[in-house]
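This structure is in structure tokens; I'll ask about it shortly.
The complex appears here without one of its protein chains, the remainder shown in place.
Letters are used for the chains, namely A, B and C, taken in the order the chains are written, and counting of residues starts over at 1 for each.
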């Protein structure tokens, strides 16, 4: 009973969260786990925090042959595409947490990734897995590309204000701060404790691949936004805070006006809440929530929106499960937490 | 339907975890929340990480008059006793996470706390809320005193070995390392970020109140153990690791012999697992699990047991819910997590 | 021999750094230490990391009567002004690390602090203690107001570009990230380990007192800049990173052009260096250095300048010593570190 889920890329941080969420989901069960370098290992060897540790990871190809009702992919850039096409050919719905199918055109893909896409016809065919803003395309879909963690935080913050015409998109300035899990789990010199603890740094400055993805998600009508996006690595495991600036369309608009638009947009969304003080990332860690705050600086005519989420949950695994729920006709909140973990 | 739970002391770290666990429990619901200095505040003001933020905290006395099926107390030393007696008089079962009713005799209470107990007749009447070792006294009880976080970690590590006669209790040396949440949530000079981050310190050296509690929990037959207990504060939010040393009773005993005894003791316990490498606290954060490892140093005739748990869950709120489950005849695991949160 | 220095406000984080720097200075010696609530305590009780722990802190008034050659004040807002006037009356040069004398006009003071200044005639009479940009007014001065940590980072980043006409000041967007020591040493609920560890938050949003100070420091000719300034608290002890955005004056200007201007401005400054990759705060912790990087986003016509410093050294105590050196005709670098402490 319930849906048998295959988790491809189970050994990373997002993969571990997927196992935890699927284990706790009332309608899902882990049917098969797949890894690449971790194929053959027991779950306890890659995720000692999880129970059921003698479950084993299979190689990707082997796992892809299992009978599953749903596949969730948490794979490095480039690895999702051929696997997803194979699974779809076999009639298995796919949620891709990776970046292979997020872009809507070959041009935007080229801009973001600097190379041609292997399946250009697929671009634009995948639902953009941000349920609060694109639910209608996700419900019942068989292929959903979940946006990245930074884009999720930024698009939730700004898109309703752009759509309402209250802010303009040239230029939008976004400074984001992320915990280290956003950099993945592999042992790189820039990810050691000695490199990250007690320091903050900007990275991917002017070149980060999420900038085109944010711009795509902020297109409203014929307006093409231009975004200056600077991500920063801060010494914590999880969490993203995005501090977003957009020019006000009119000097007569108040913070209350902006807040009303956001509240109207998310009033029925269980996971996005507009609050009356700047959100801390600690308030969302462990939950699938995104907290928003909006203010106005009248001296410069700037709208300021602060957006906080857990990069591994609302920014990855949780949003993936939220999309899966919608694809399969289940309640959007099934298996997802509203309560966070602080401290 | 389900049991209406009153949480007394809802504004602390343990209180927040209790709300989260009860909210997620299939048979429990939060009926009333109580605080002292936080009485009158909305839940979002004291626990912004929790949803349902407009639930309000009542004053203790006011909350005590509600119709509830179970009370869980997470109060400072001395505050539990009168409230608990009041609730019991009204027929409400009580789980006390505080220290007021843990000691089994007035003498031991005096040794630990340096004062007379207000209700000396109660000492010894409360079940000791460590289900893996004292389940029979908890099932169906109406008053359960949950042990402290350090005692839970140490007693789970050593008691079966003492009971089997494989180690002797004079002296036992325990060095424990705890995250900062063990010190509570109030703003004290020794709990600022600037005081804790990037440092480690021993505290309560030779005087910590948990030492008599550990010794009480390690009494087997007529043997009175003597323990040297040194807790250390390390710069992390959650988690306890206890490194426990006990003299071997016989030089012929191997680590395998010790492990067999522990495995036999906990084989049917869903939350305690004996593993084959030293446990990290990160592997248990977020779950109600306690992980154990045992080794032997033949040069000195020492048994070494390492024990890891989440001080706010298995060391407090989770163990409280586990006891409540047993008191009410529910499955021991109801509402409790086996999967942890790493990273 | 050497200069006898009085340190007023010795018990805070900045005060501790002042003692360390003065102890290590070839021409300075600590003559007297003063505290308010810490008056009467031994240095070891307030700064156990410092040697010479039996030196005692005096009350402010008592310390002010000592014969000293220089006073350095590290006091809360409002406490510097009367003490500084008293010391100056006695002919003692004053370096004020506090905020009382930084503003150049009563109006700007009112804007920043919301109240009238007690000594309005003094505003504009104090040298602005940012040696790399205002050295001429500091050399030989008897009263120097050292800018705040955020303003130091932002003004060093942007002022030369504004002065060269390469960027324009309306609006300038600055997102800064600071370690917790910037919030001071007192035990407040928002400064506990449990409140800061593993999270990031914006604070003082649209209202921070450093915004007018930054704007004042960026005035060039008749241009009045308008700045949107958002500080963020990140879980580390020390360090500030400021990510500064300014509109380019002309589309023909390259990052190389901007870099040349910064390098020309700071070529003779031992403590400010323009580097070719985004600076990490870890690279400046422990030293008096500020590291800068500049880039250009041609799509939006934005200049991006990243600026990193140690908030307690270049942002406070170190810059104070640097100013004192200039006031007294000593080498600018005396007693100051160029090498940092990583890890």
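Operating definition for what follows: a residue touches a chain if its C-beta (ideal position, glycine included) is under 8 Å from a C-beta of that chain, and two chains touch if they have at least 3 such contacts.
Because the structure is a prediction, the values reported are computed rather than measured.
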Sole residue of A:13, A:28 or A:293 that reaches the chain not shown, by the stated touch rule: A:13
Touching the absent chain when the full complex is considered, from B:217, B:235 or B:335: B:235
Absent-chain contact - pick from C:38, C:216 or C:287: C:287
Positions on chain B contacted by the hidden chain, ascending: 170-171, 173, 175, 177, 179, 194-195, 197-203, 205-206, 226-228, 230, 232, 234-239, 241, 243, 245, 278-282, 285, 293, 295, 297, 299-302, 304, 306, 342-343
Hidden partner chain, residues of chain C it touches: 13, 16, 19-20, 23-24, 47-52, 180-181, 198, 237-238, 275, 280, 282-287, 289, 337-343
Missing-partner contacts on chain A, residue numbers: 13, 180-181, 185, 187-189, 191-198, 235-237
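Just so it is clear, only the chains that are shown with their structure count from here on.
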Distance between the centres, which are taken as Cα means, of chain C and chain A, whole angstrom: 38
Residue list for chain C, restricted to those that touch at least two other chains: 194-195, 197-198, 235-237
